[in-house]
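The complex appears here without one of its protein chains, the remainder shown in place.
Letters are used for the chains, namely A, B and C, taken in the order the chains are written, and counting of residues starts over at 1 for each.
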């Protein structure tokens, strides 16, 4: 037990469980109802995937504030393709093609960030703030600001379908989280990412291909954003430049709550997953209790600070 | 009691004056009918947050969902799921909504826009330059009002000219103020401005007052007396139009109840609410005649 | 102080401002006029004060994203208190209350950062949500357009008044004097007091500062309280000049403000930043946000333009620095 409490993730897991139990205790028949559990499972994957992207960027000591912009731009491009070229009766193959297009847009957006950060040396926080505005701007310019509709019904599956009663978005998120966790801990790319985050100068002196690592990393963030954008599009049956605008702060909050060090070098995907879950439990639980959504925001912030305080005090105690 | 229905009104954003007024209506209705009707809204103006909130309401097992969509397209799927589960779905301000049993509109948006234009034109002496403002370029309602207004001007007031694009204000008074300043600089001869978001005319009014152009210009738009009142007092804003969200809230709940009771909605029906005494039914859209014209002379009658 | 390179961002930003003005003047000869200038100055007041606050934190090596929530909190709470308790108090009282509330919220950041040693970004990210959430949950959500008389009086205090050729007025509110006074005060603190030099010292090398006996905790407490106070003041000025207290206002501006400060040459890593640069950065952002129509950029392309400007403004110096580094190595 005390071993568990010694790690950031261990404490976070405990917090997640406490939140779950608390919410279940406060409104047992509603919180634990199958509808509520499914509803939660449908809700969180979209911002959870964005949080994964932000977390991955933070591992390098950077940040990606353009995730929402990239997500919407990818979704808008895919939606325009489906609405105008494919039409409402397009099949799964066409939707898959649109998905690939979204991924490509995300990739290009990510590469753009990567070049800004790695090649031109912009501070990531400003580079991605600026590029995020540009991505959103392109999405607005392409759509005139209104929603793109008329998607084929096959497109609804990824956001609303289920596989063996498990929501597809949840499956996508689980696969992505597992793949990222594996990528970050078991591959040379992941290790390089974290080593770079820990000390960029030493990474260069160790003849690490730092530029390539960063560019690949931001490209990865862009593609994750595109997946999130596609899910949002599918769930909304439309794409628009300003969907999910409140997700950015939430994604950053989750990444940090998940124990990712925003100054680089430390962070684990499992932490992000736990943070996402505790946020969702809190959020849905409070909604069931009829607590206003503003209080929810306050509780999130307080939770973040509380976790940081606990981590710091725990570290002080051990040293 | 056991027959009380759970009826959730989900609005675009919680806390603002407009939806607080709507909450009054919902609460009043709950009181009158003994049903458990309540109003909720997300903390941020983001369609996705509204979707999440609707999901939570479905999970909670409500009997009826009454939604004022932030973005009608974005909530189609989730409303579809709600209807599949047998939940009664009524919407407001979303004439194009597919997954709804009835959509309630206080009026036809084009008519409302045209009405504002008539008032603007009368004030301007039917001639001169005017500009239009929308909360966001993506807002269907705002654009329909503006479309209606421009169509009326083109048809009826040939001596008036529209200058510039639709100015986007992000539903933010500061933005509206800055856009208005810019319009005033770019078009010194401007005579009229029409706002769409409730904060638009307030921002415009502030810019007008600062320049002392209260008498030279005419400003009309959708707003509430609590927001635009101080500018109507000085004449910086010449008039506003709106519908009473309190009555709209009641109307949504009333229609939902009728649907749940299996009553039929018919053209020309009387919902028993002011402005909804002789409704027009067009497909599943219910149109009322609930617009309220307010200017300095009658603003004291509306305390919200 | 005399080395040129300090001025690099400032010169660049100044150049972009001039280029922008030339472009605007070409497309609209009326652009270069007193009313335009006054409009821009008005629009820069609140942004300017917030940017000064953000700069102080950046110089000390921290980053604060909660100041907009502090401003909104102080502004709205003050208005509510005045409205409910004493609607007839004069505006200086309202300003003092808002400043005090801002300072108190700043002190909360200060305790978490200075005393508990938590990272500034995380703390302020958290307090951003907490302050805003608390405000909207417990204080209120409805915008107040019927401001207490003191605040209304303030909005009518004009410093400069004039008449345009077409008979309309232009006027610069006294609120602008607050910006000027706060810039002077902050300049004095940063450059003429030991406390201010300690802020630069902490931003440059925190460990060294500790070693020469600078009380880092106290200095950081001061910084966050001061920034909170400035934010509170900015908030009440915002409400007074806009004649409405809207609790949803201001939050969301924080990153643009920080971008303006960095455009002006402050370093995100701390220790470097000037008020001249900060004001130039603000001037550029205000200019661009409020003049795109004049130079014929449709509103659909505005966010692209502002994004590109941020990239250009931070990208050129970053790229130059990178090249210089490669040359020097």
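As a working rule, a residue touches a chain if its C-beta (ideal position, glycine included) is under 8 Å from a C-beta of that chain, and two chains touch if they have at least 3 such contacts.
Here, contacts and distances are computed from a predicted model.
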"Serine/threonine-protein phosphatase", "RbsA_4 protein", "Thiamine transport system permease protein" or "Heme exporter protein D" - which is the UniProt name of the missing chain: "RbsA_4 protein"
In the full complex, displayed partners of the excluded chain: A, C
Omitted-chain contact residue, chosen from C:200, C:224 or C:248: C:200
Chain not shown: contacting residue from A:84, A:119 or A:188: A:188
Subunit A residues touching the omitted chain (full complex): 186-189, 191-192, 194-195, 198-199, 201-209, 265-266, 319
Touch list for subunit C against the chain that is not drawn: 1-3, 191-197, 200-201, 203-205, 207-214, 271-272, 326-327, 329
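Everything that follows uses one rule, which is that only the chains that are shown with their structure count from here on.
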Touch-based graph of the chains, sorted into line, ring, star, complete or other: complete
Distance-maximising chain from subunit A - centres being C-alpha averages: B
Intercentroid distance (Cα basis), subunit C paired with subunit B, Å: 34
Subunit B residues counted as touching two or more neighbouring chains: 14-15, 43, 137, 168
Of all residues in subunit C, the ones touching two or more other chains: 133, 136, 141, 300
Subunit A - residues contacting subunit B, complex: 30, 33, 35-36, 38-40, 42-43, 46-47, 140, 143-147, 149, 156, 159-160, 232, 234-238, 240-247, 283-284, 287-288, 290, 292-294, 296-297
For the subunit B and subunit A complex, residues of the former touching the latter: 14-15, 38, 40-49, 51-53, 55-61, 71, 73-78, 81, 136-138, 140, 143, 168
Subunit B residues touching subunit C - in the complex, by the definition given at the top: 14-17, 20, 43, 137, 164-168, 172-174, 177-179, 181-186, 188, 202, 206, 210-213, 216, 226-227, 229-230
